[in-house]
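A protein chain is absent from this complex, but the other protein chains hold their places.
What follows is subunit A.
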């Protein structure tokens, strides 16, 4: 029995070693880009599902996009600016954005099942999928951060204060839609930043871009 447990321990060590040191930065970033791409596409399809039966009054009631809780974060707004940002700052922007959404997505996930919308079930399952993917991506980006070996970990804090979407059905639906649109935009930002990072890390392999 000791032989078996020793073997198991050795295999675990090897796997851990390979997973931390053996996997290159390129592969980590490739995997992270795939996850962020998936996040954005799920949020887009969720938005389309919500739009299919959205009350017109909701569009009037919808808060402005500048009211998203992540709007205070300073991000590059065009390609030239984005390409000038150093890598660790790009990574920390992506991580800050991702971190800012773990609480709100939990709230969305809790409220999805009781939404006043005919596509409620699809919305619920997709929201859960979003939550899972966010967790995986967060873990992956931590690996990337460790691999990049930058000195400081300057994550911006973007607190999300509300803990409920609203009192009545319509306002809950509208706020759900609004939060989702904010998330969709932020997931596109994360995706773009990670893809720039991926291309920069793979200097010798232009097919990665």
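The rule we apply is simple: contacts are C-beta pairs under 8 Å (C-beta built on N, C-alpha and C of every residue); 3 or more make two chains touch, one makes a residue touch a chain; residues count from 1.
Here is the rule we use: contacts and distances are computed from a predicted model.
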UniProt protein name of the chain not shown, from "Sodium/hydrogen exchanger", "Vacuolar protein sorting-associated protein 33B", "N-acetyltransferase domain-containing protein" or "Fibronectin type-III domain-containing protein" = "Fibronectin type-III domain-containing protein"
Identify the residue among A:6, A:53 or A:79 that touches the chain left out of the display.
-> A:79
Subunit A residues touching the chain left out here are 37, 40-41, 44, 64-66, 71, 75, 77-80, 82-83, 185, 188-189, 191-192, 195-200, 206-207, 209
